[in-house]
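Missing here: one protein chain of the complex. Every other protein chain is in place.
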Amino acid sequence: MNKEVFKLPIRVYYEDTDAGGIVYYANYLKFAERARTEFLRWGGFEQAEDLSSEERYAFIVRKAEVEYLKPSKLDDLIEVSCEIEEIKGAGIVCKQDVICNGEVRVKIKVTAVYISLAKMRPMRVPEEMVKAFIGG
Amino acid sequence: MNKEVFKLPIRVYYEDTDAGGIVYYANYLKFAERARTEFLRWGGFEQAEDLSSEERYAFIVRKAEVEYLKPSKLDDLIEVSCEIEEIKGAGIVCKQDVICNGEVRVKIKVTAVYISLAKMRPMRVPEEMVKAFIGG
Amino acid sequence: MNKEVFKLPIRVYYEDTDAGGIVYYANYLKFAERARTEFLRWGGFEQAEDLSSEERYAFIVRKAEVEYLKPSKLDDLIEVSCEIEEIKGAGIVCKQDVICNGEVRVKIKVTAVYISLAKMRPMRVPEEMVKAFIGG
Partner (left out) sequence: MNKEVFKLPIRVYYEDTDAGGIVYYANYLKFAERARTEFLRWGGFEQAEDLSSEERYAFIVRKAEVEYLKPSKLDDLIEVSCEIEEIKGAGIVCKQDVICNGEVRVKIKVTAVYISLAKMRPMRVPEEMVKAFIGG
């Protein structure tokens, strides 16, 4: 795949805002997951297939660090990026920015683990995924 | 069980509101389901047990009718009632009110069906549940 | 505007699903509102402008009727339509379908009222909106 950073455009709707008039802080983690999902799909991977397999594979988030720099408002059209910093064993580290008008509003770092939900056990990230996203 | 109407107190948090400064309309269906869940628990039924059985039993909503009479705001302490109007075969009809300071703010009518998620097929509502909630 | 029915494509993400493995019933009202918002935008109306005006204009839902015909799952690509059935005074009635692979999964009817949040009072739906969506 090319080296351009993946970005998903997301519109801010009423459901995303709160009585403070800005996007509710937890919802950026929803946006971040939409971007990770579309990033995986862009690489050819469908999470629903993984989930409906016998082992019920899924990425589970182990750690999320979120820095809120500027608020977003109703109707804002934001972009959420997704870059993989590292894949190692069962673990994957993603760096994600929420951007609007060229300005970074939220910085997110997510550490996830690929697991079998059936066994609740970490599994090595599939080789095709490593190849697709890291190369080698 | 006694004939008093079941009511669950629910506090309105930031997550429930939107940029209009009031509770987002979809969230009343969340409140209603919390009340139905606690109503079932009050009658001795745990949905998690049903869901983790081999058949994966669950109530699925077939129809929801919601009338929004007055808005709710941040920090409001509301009550959500749950009364069963009818149980018939796999179907159950609940009447639910969202009340604050003795005033009905939202009226909800929910028709649900008891199904096996494993087979995606309607199942007769368990006899113990009918007995507990309807008597007979 | 042309007479084609407006449809917004929406992807089902993890956030939309529940432990039953299907889209949580309240979330269809979120999808419906996204479609109504994009329908208004398609007609040239931005809700954020209305909300940031002195009167703080917004549509408030008075009634929602939802019929759930078939469940949706993770990664499904659904479409949510929006058609105006009626505009009269402050009121507007929308008919919305959730469609996947040509099949209607959820049918929604929403009655909303255009209000001034500052005065908490219904206001006549703006003439330009009536013209844009109904004609005349």
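Every chain is named by a letter (A, B and C) in the order it is written, and numbering of its residues begins at 1.
Assume a residue touches a chain if its C-beta (ideal position, glycine included) is under 8 Å from a C-beta of that chain, and two chains touch if they have at least 3 such contacts.
Everything numeric here is computed off the predicted structure, so don't read it as measured data.
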{"item": "Option touching the unshown chain, where A:61, A:87 or A:130 are the choices", "value": "A:61"}
{"item": "Residue of B:5, B:48, B:104 or B:118 touching the missing chain in the full complex", "value": "B:48"}
{"item": "Touching the absent chain when the full complex is considered, from C:21, C:43 or C:91", "value": "C:21"}
{"item": "Full-complex contact with the absent chain, from A:21, A:43, A:91 or A:122", "value": "A:21"}
{"item": "Candidate in contact with the missing chain, chosen from B:34, B:63, B:95 or B:109", "value": "B:34"}
{"item": "Absent chain, residues of chain B that touch it", "value": "11, 13-15, 30, 33-34, 37-38, 46-48, 51, 73-75"}
{"item": "Residue ranges of chain C at the interface with the undisplayed chain", "value": "14-15, 17-22, 24, 26, 73-74"}
{"item": "Chain A residues touching the omitted chain (full complex)", "value": "19-22, 25-27, 29-30, 33, 51, 56, 58, 60-68, 71, 117, 120"}
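In the analysis below, only the chains that are shown with their structure count from here on.
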{"item": "Middle chain, criterion being Cα centroid separation", "value": "C"}
{"item": "Mean-CA-position distance for chain C and chain A (Å)", "value": "27"}
{"item": "Chain B, residues touching no fewer than two other chains", "value": "19-22, 26"}
